[in-house]
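All protein chains but one are shown in place.
Chain nomenclature is as follows: A, B and C, assigned in order of appearance, with residue numbering initiated at 1 for each chain independently.
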Amino acid sequence: MHFEGTQQIKASQRAIFEFLLDPNKVASCAPGFISMEILAPDHFKPTIGIGVGAVKAKFTLDVQLQDVREPTHAAMKGHGVAAGSAVDMVASVDLSPVSDAETTMNWIADVTVSGTIASVGARLLDSTAQKQITKFFDCFRQKLEQPAQ
Amino acid sequence: MTQHVKLTINGRPYEADVPSRLLLVHFIREVAGLTGTHIGCDTTSCGACTVLVNGTPAKSCTLFAVQTDGANISTVEGLEQGGTLHPIQEGFYEEHGLQCGFCTPGMMMTSIAFLQENPDPTDDEIRHAISGNLCRCTGYMQIVKAVQYAARKMRDEQATPNTADSSAATATEAEVIR
Amino acid sequence: MTTDAAAIGGMGHSVKRKEDARFLRGKGRYIDDIKLPGMLYMDIVRSPYAHANIKSIDASKALALPGVLAVITGKDLDAAGLAWMPTLMSDKQMVLPVDRVVYQAQEVAAVVATERYIAADGVALVEVDYEPLPPVIDPFKALEPDAPLVRPDREAQTNHIWHWESGDKARTDQLFNEAEVTVKEHIYLPRIHVSSIETCGCVASFDKVSGKLTVYMTTQAPHAIRTVYSLVTGIQEHKIRIVSPDIGGGFGGKVPVYPGYVIASVASIQTGLPVKWIEDRSENLQADSFARDYHITAELAAKNDGTMQALRVKTLADHGAFDAAANPSKFPAGLFSIITGSYRLDAAHVEVDGVYTNKPSGGVAYRCSFRVTEAVHTIERMVDTLAQKLQRDPAAVRMQNFIQPDAFPYKSATGWEYDSGNYPAALQKAMEKIDYAGLRREQAEKRARGELMGIGISTFTEIVGAGPSHTFDILGIKMFDSCEIRVHPTGSAIVRIGVQTQGQGHETTFAQIVAEELGLPVENITVEHGDTDTAPYGLGTYASRSTPTAGAATAVAARKIRDKAKKLAGHLLEVSPDDVEWVDYHFQVKGVPGRSVTMKDIAFAAYTNFPPDLEAGLEAVDYYDPPNLTFPFGAYICVVDIDRGTGMVKIRRFVAVDDCGNIINPMIVDGQIHGGLTMGMAPALFEAITYDENGNMQQSNFMDYLLPTAMETPVWETDKTTTPSPHHPFGAKGVGESATVGAPPAIANAVVDALSHLGVTHLDIPITPWKVYQILQEHGAAES
Partner (left out) sequence: MIPDDFTYAAPTNLPQVWDLLRQHEGDAKILAGGQSHIPLMKLRLASPAYLIDLRNVPGLTTLAERDGSLIIGAMVTETTLERSPLVRQRYAGIYDASAVVADPIVRNFATVGGNVAHADPANDHPAMLLALRANVTLQGSRGSRTMSLDDFMVDTFETALQGDEVLSEIRVPSPPPQSGSAYIKLERKVGDYAIAAVGAAVTLENGVCSRVGIGLTNVGPKAIRATQAETFLTGKQPDDASIRETARLAADAAQPTTDLHGPADYKRAMVQTLTARVLRLAVQRATAGGGQ
């Protein structure tokens, strides 16, 4: 599944980039975030409950930051297995300043779901994934704009 | 977590401390040791696990035993009374309503409850009533005939309660009980 | 003792089934009903990926769970040389992977615990680190040079498994070059799954003292399994006992050896305790063998007057990651070359290429003889396509091209020798029964009003009863079958057979064969099967082979007994055996009806009063090697109505005229045909297995894999003609699968017929409402 989107964020490019490199901040935006284990600045393991409503499976993702090009680009690769299912994702973010206080964030996410969830939940997978990923990036904007208000 | 569950199955009490997550079908099969109730699909689709809970057909793989604590459960093992087959059993036998036999107990339990509600059904009504029970062998035709056979017999018994259908039933008994 | 035919209950009687007594009371003994002292439970960790490297397996958390006794991985099996096992098609298959998985839901490890629920929890705690690899799902892409390699373990570094062809290519091509008319269609027969209501499983019990391994197993072929087990494990064959108890439906899905059986056996040997393994439905649907997945391109050449001349077929067969089809060894594509069907053809050429993909093993049966459904679907669709092109009635084109009744034995263009048949009679009977002419009139009237109804015909020829040892074997084991009969002193008997019932009623029909041959009442005859310690060696029940092979063995064994009984009769009647004749189920002195003895009298004499030149006892064994296969056939006509607003297809009527030769039990034959028709309708309209591009199976439970209920299943109208097999001891042919084979093209042809005026020539099955609706929309024929 391929998703992409754009956010106009009222924050500086640098502020956003710093946010992106902080695993705790990023993970706090993950839907169903439960806990976090940080192995290295660019390697961490968030545990999240992926799903909607009561339909949920708990995954511990192994996330690695990649291709960090300050202050314009960062990518991450994540991978997790649970309950006969697996999630693999690659996401990247590109930042371009509109002004000192506003930045355009373009994001791309490719998600592969395998196993039980893909088999059983196929009818809901696409729309659900779309919503959760959009929420994830939307959360960035909210969190970054909060202190400025 | 365990929970004390008490069930009456075919008139006999069973009780045990069981995990909350124990499925009713596993209580029946493993705790009570009544293996006539089968598991076919795990997702409440096939009806092989159908039993009567307080007279109502239920897919026992989609109920936890604790949910039915205190209930009266009827399974295939309770159909035969005093060496006499229930009319539904007789119908399945006479009309070749079964092949591998795996769906048969669930199919019969559903049919019995249905015939109590509708003693004189059409074939289409029977098909509708058993549409939550999958059979892979028979193509359902002989099952419909078996249920009609049972319906006739149950109506006859209702009409003349004291005269057991003599010759045919006896012959069947001799044939079936072996 | 009676000699009344009805009381004997021999051939042709609708004897009620003996096995029903236990099933009706919930006293059947299926695998999951077996509970042995100290029994452990096994559950399996499966791969979420269709293709991945296994970097590591961490079982520590699972092993820390109270009640978990062992976690078995591929490395454990590898140490014992059991990580791989042979398939029934001379390929090899992973039992548990050592370093990589090749389809979704493949077995990765097994957890053994004291309880079923704990084993399931243990499975969730086994941590497997995978490195996903790109999967190849489409068999055409699998043949491209840069395709991911499914089986790097093989010497040939390609996804191509084998090429097989049959018929005369040169002659076929020549006929096509010269043909007045040709038709061509691409036909895809999707993956489907037999989905017997009982899933697979086993209880393996290794006795450390005796060194004997007993495995209760959902298998259609216990003896073959025993031999394979022995060859794989090195355990001597007499120390292996395979018991096939009551089986909740087989349909071909319980022929292969599944990894779960082997792992449970290893687990029992390791722990010294019995180990039970029962699949859940998702495991059954996702990982057990599949049928079909055949991509067929078919061409038919004919004269303008409708005379069919030649058939040319190219096929790609998607067999998944392991070639685990249960085919006779010489036929990689099974009996697909029966594809010339019921028709005279001057020549035919059939090619099949087997391909590996990242899917579970394909190519087992779905209640049909090896690949016959695929063949029948192809030829029956092609005949209709030809009729449509020539604007001829499909019934008339069939009548014109049938192999005529006087042409048997008939040698087909691909080399099969058909034993007997009368195709025009069957079709004629079906047409009369359904009022074919009246239906065509109705269709014309409805078409004029814009309503859509279709009439579809299938006049199929089956090929069953594998088979003659000169041609047929599985892993080298010849495909004979067997029967052993012992008549007890008081005139009852036990019959042991090498085939195994899964609902077909063998305990009744095989008793009827013996009753007929020996004049003993059917109720006094017990049939036993499924236990390799007691039953004679046989190849098992599948491909409608039980009656043609073991049924024949039973009749021949009974006749051996009757030959001996005749000598005893002569002794008792104080005449030469030559002066004794078998009349109405007893022996009498020729021409003296009053002087007779029954088989019961003789049985007693066999143990109490036998002549000095005869051994005591009355028993016989026969291993029957059929001289040929049998060729049941039938004529099916289906009427469908199509909802123009939704594309929904409803079967209004379905007439099935079957000919399976002489019938043992008409009630059971009818039941077999009803079931077969329903399993023919299912893939025609409902069932199909598909995968997404990552190899995730999309129908992994009965919420998504659509088995028809009583509501979707029509009332089947059955009838028969009787054309005995000339070479079978009692003229029978086998019937269990005819209807599954014959029904799908009748339904597909009916739907295409309903849409033919719009120019539609073909629709792949399953015929979903959206496929139909799209056509209606494209042609402005949808309800607006």
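In this section, contacts are C-beta pairs under 8 Å (C-beta built on N, C-alpha and C of every residue); 3 or more make two chains touch, one makes a residue touch a chain.
In this text the structure is predicted, and so the values were computed from the model without any measurement.
Peer 1: Which visible chains touch the chain that is not shown?
Peer 2: Even though it is not drawn, that chain still touches A, B, C.
Peer 1: One chain isn't shown here. Among B:Thr35, B:Thr110 or B:Thr138, which residue touches it?
Peer 2: If we include the chain that is not displayed, B:Thr110 is the one touching it.
Peer 1: Sort through C:Thr172, C:Gln220 or C:Ser282 and give me the one touching the missing partner chain.
Peer 2: Answer from the full complex: C:Ser282 touches the omitted chain.
Peer 1: Decide which residue listed in C:Gln104, C:Ser265, C:Thr357 or C:Gln699 touches the omitted chain of the complex.
Peer 2: Candidates C:Gln104, C:Ser265, C:Thr357 or C:Gln699; residue touching the omitted chain: C:Gln699.
Peer 1: Determine and list the chain A residues touching the chain excluded from the picture.
Peer 2: Here the touching residues of chain A are 51-58, 83-84, 116-117, 120-124, 126-128, 131.
Peer 1: Taking the full complex into account, what residues of chain C touch the chain not shown?
Peer 2: Touch set of chain C with respect to the missing chain: 116-117, 120-121, 124, 280-282, 645-648, 686, 698-699, 701, 703-704, 706-709, 711-712, 768-770, 773-774, 777, 782-784.
Peer 1: Go through chain B and note every residue touching the omitted chain.
Peer 2: 1, 3, 19-21, 42-45, 47, 50, 56-59, 61-64, 66-67, 69, 110, 128-129, 131-133
Here is the rule we go by: only the chains that are shown with their structure count from here on.
Peer 1: Please tell me the distance, in whole Å, between the geometric centres of chain A and chain B computed from their C-alpha atoms.
Peer 2: That gives a centre separation of 52 Å.
Peer 1: Using CA atom averages as chain centres, what separation in Å is found between chain B and chain C?
Peer 2: That gives a centre separation of 30 Å.
Peer 1: What parts of chain C, by residue number, touch at least two of the other chains?
Peer 2: 282, 701, 703
Peer 1: Would you pick out the residues of chain A that each touch at least 2 other chains?
Peer 2: Nothing qualifies.
Peer 1: Would you mind writing out the residues of chain C in touch with chain A in their complex?
Peer 2: Per the stated touch rule, the residues are 46-50, 104-105, 124, 127-130, 132, 282, 286, 692, 694-701, 703-704.
Peer 1: Within the complex, which stretch of chain A touches chain C?
Peer 2: Residues in contact with chain C: 81, 83-86, 88, 112-116, 118-120, 122.
Peer 1: Chain C touches which residues of chain B in the complex?
Peer 2: Residue positions touching the partner: 19, 21-22, 26, 29, 34-43, 45-46, 48, 75-77, 79-80, 85, 89, 92-94, 96, 98-105, 108, 123, 126-128, 130-144, 175-178.
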